[in-house]
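All protein chains of the complex are present and in place, except for one that has been dropped.
And now, chain A:
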Amino acid sequence: MKKYLALFLSLVFILSFATAGLAQDKAEITLAAGNVGKELQFAKEAAQTYMDEHPDVKVNVLTTPDLSNDRLGLYLQFLEAESPKVDVYQVDVIWPGDLAHHFLDLNKYGAKEVADQHFQEIVQNNTVDGKLVALPWFTDAGLLYYRKDLLEKYDREVPKTWQELTDTAKYIMEKEREAGNPDFYGYVWQGDAYEGLTCDALEWVFSNGGGAIVNNDKKVSINNEKAIAAIQMAADWIGDISPTGVTGMAEEDARKMFEAGNALFMRNWPYAYSTGNSETSQIKGKFDVAPLPAGDSGHSAATLGGWNLAVSKYSEHPQVAADFALFLAGPRMQKKRALMTSSNPTIKSLYDDQDILDAYPFMGNLYDVFTNTVARPSTPTAPKYNQVSEVFYQAVHSVLTGESDAETAVQYMELDLQDLLGYESGDPRQP
């Protein structure tokens, strides 16, 4: 019996090696792709298109976690092991500085010719020491989603300031609750202790004139009255216009609540526009987007988001992988992605594309929002941005949950950032 088992096992071994040998003829590459909204579906379809056009290539799509911090954790494990298992990485706009040495210089693989079609800010952001380490794929900015049917019903305007947002949200929330939906809330956003909270809180602070945490001239600027007031404002929303559970919410949690028809306003990225208009959504056609409200500075602020495509230095097929990345970031696939997932293209000419403008009028109307974003301080703090962000979102989160008061939290934040970075304090940058 044992003999047969051994025989069987060795057969299995031989067979598996044989198939591996056969697969060698096809170049097999893997794309690590996001899974928020419809983007995974898009990645799979794009991979299929590429395979149809290049029969000698097999593209696998690896699903990665929703939260960008978790995704970074997964990537770091591949990169630390110098693993060839993933060839093309979808990387956040804040990572190129930190991870540059793991990626190929795409300028050497034909990206030089197409780079000037893209938004130059993003190309700059992705260029480290003269090397283009990631291709812009789509860009993001925080938007205010609002229920236009409810604003109309109660005769209210789209809020221009945070104060207006608070008042309108409170008013309509109370009316809607009286009208029989006890689970209705005024405003949902991303309040969990993770990178998303950094994005949200940066918008409150920057629009209020409190600066962008660390200035571009390497000065820590967070400890100021305006920043404290902005964070306090958000803490006061909790249990009032925002559910207490908002301190555990990420993008997808907020979107689900908004799509279930249980929130008047939502702060989210553009992807939620297409999912909100899908068949399963309760609010299909009943909502629209606007710039986020302004604070004391008189300006609205939207955090720059967006994802790029980087090719691993450890890839076994760098040529194929780079070609695939160029294909995904090219105009044809960016247009398809924009139409399918309502993500903003990074190619300037696509903003004149009638198909895109017809499907998503906001991409044209809010063009200024997308070109005047506030960037997280990933450049002046590289390669420690991730720790800076953690200090920031943990401190803000402790204020949101009531463990700390805004003033103390901000004072500690300043000391922590000075310790971490060795920078002096400075005055906040104004929008």
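Here is the rule we go by: a contact is a pair of C-beta atoms (placed from the backbone, for glycine too) under 8 Å apart; a residue touches a chain by one contact, two chains touch by 3 or more; residues count from 1.
Just so it is clear, contacts and distances are computed from a predicted model.
K.L.:
Looking at what's absent rather than what's present, what does UniProt name the missing chain, "Amino acid adenylation domain-containing protein", "Nitric oxide reductase activation protein NorE", "Trehalose/maltose transport system permease protein" or "Acetyl-CoA carboxylase biotin carboxyl carrier protein"?
P.N.:
From the choices "Amino acid adenylation domain-containing protein", "Nitric oxide reductase activation protein NorE", "Trehalose/maltose transport system permease protein" or "Acetyl-CoA carboxylase biotin carboxyl carrier protein", the unshown chain carries the UniProt name "Trehalose/maltose transport system permease protein".
K.L.:
Kindly state which of the options A:51, A:76 or A:115 is in contact with the chain not pictured.
P.N.:
Considering all chains, including the one not shown, the answer is A:76.
K.L.:
Touch as defined at the start, partner being the missing chain; which of A:89, A:119, A:138 or A:194 qualifies?
P.N.:
Checking each option in A:89, A:119, A:138 or A:194, the one touching the absent chain turns out to be A:194.
K.L.:
Hey, which chain A residues sit against the chain that's not shown?
P.N.:
67, 69, 72-73, 76-77, 79-80, 99, 101-102, 182-183, 192-194, 239, 243-245, 247-248, 257, 262, 383, 386-387, 390, 394, 397, 401-403, 408, 411-412, 415-416, 419
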